Every structure is written in C-alpha cells, then in structure tokens.
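With one protein chain withheld, the remaining protein chains of the complex are depicted in position.
Coming up: chain A.
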Amino acid sequence: MTHVFEVISTWAIPVVIAFVAFWAMFVKRVPVYSEFTEGAKDGFTTAVMIIPYLVTMLCAIGMFRASGAMDWLCDILNPVTSLIGLPGEVLPMAIMRSFSGGGAEGMMVDLLKQYGTQSQIGRIASVALGSTETTFYVVAVYFGSVGISKTRQAIAAGLLGDLASLIAATVIVNIMWF
C-alpha cells in the first residue's frame, strides 16, 4: 500500500512535466522555452511578495512559542479536550499544529519516540498532524501572495477545521485501535 503511494508521488510530477513539454511543443506548437521563462518570472515575484506577510506572522508566533504561554493555553484547554478522550500529552502538539508546522512536527517526533508509533498517543498525534495544514502559515502565504490583509472569516473557519480534525483523530483512533 505504502509502496503504491510512493511510486505515484515520485512518478506523477516527472511524467506530467514530460507530457506537458511533449504536447505543448509537438502537438500545439507552443514556443515552450520562452513561455516557460515568462511564467517563471511571475513565480519569482510571488515568492518575494510573500516575505512581509510571513515575517509579520512568524515573528509573533516565534515569540509566543518561546514565552511558555503555550503551557498556559494547554492548562486551560486540557479539562475540555480530555472530555473527548484526548490524552493531555498530545494537546501541546495539537495547539502548535495551527501555528507552526515545523514546531508541531518536532513535538510529534518527541511523542513518537517517547510512547511508540503504535501507541494511542503516537497514533492520535500522527493522524492529527497529517489531516490539516498550518492555518496561520497558509493564511499568511496564500493571502500574502495577492496582498490581502483583511482576512474576514478565514482564521476562524480554519481553526474550527483544525479543531474538527483533532476531535476526529481522537475519536477514530480510539474506535479503531483502543
């Protein structure tokens, strides 16, 4: 099963690129080299455009992470999340998931090493990490790339999505294995 997925994700991009190059050049007669470089310029501009948004967002998150305020948040939320059967050990990682992808990955690795990949804690952590993206990062990058700073409901909806995935991860793992 894993093998099939690995093959797909390794082959998909190269095969698509070759197909696009062949089809555009030999069937549609598109001047591929000059069009490609033209498009690449846009990509460059977009990547640079994101910088101010990402700096603003990540600096605040970095300060928050280092301050120990995360522990306070865990103390407040733990009584609530334990009601759905979430082990308290997973909670810091689950909260970190919305703020910092790298931070959450590091915390998941710690949990996996400490409790084992097939423990209840290890499985809930992996499923919770795998089933959402980092809300604050996505908002900064995606909206930043078009210069949008008034995000409306995006953060609220994204965080509720994160919460839903955490609840789902806990319930599913508990039903499937424990």
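Everything that follows uses one rule, which is that contacts are C-beta pairs under 8 Å (C-beta built on N, C-alpha and C of every residue); 3 or more make two chains touch, one makes a residue touch a chain; residues count from 1.
Quick note on the criterion: contacts and distances are computed from a predicted model.
A.B. asks: Out of "Metal-dependent phosphohydrolase", "Stearoyl-CoA 9-desaturase", "Nucleoside recognition protein" or "NADPH oxidoreductase", what name does the UniProt record list for the absent chain?
C.D. replies: The chain we cannot see is, by its UniProt record, "Nucleoside recognition protein".
A.B. asks: In the complete complex, the non-displayed chain touches which residues of chain A?
C.D. replies: Against the left-out chain, chain A lists 1-2, 5, 8-9, 12-13, 17, 20-21, 23-24, 27-28, 30, 32, 35-44, 46-48, 50-51, 54-69, 72, 105, 108-109, 112-113, 116-118, 122-123, 126-135, 138-139, 141-143, 145-158, 160-165, 168-169, 172-173, 176.
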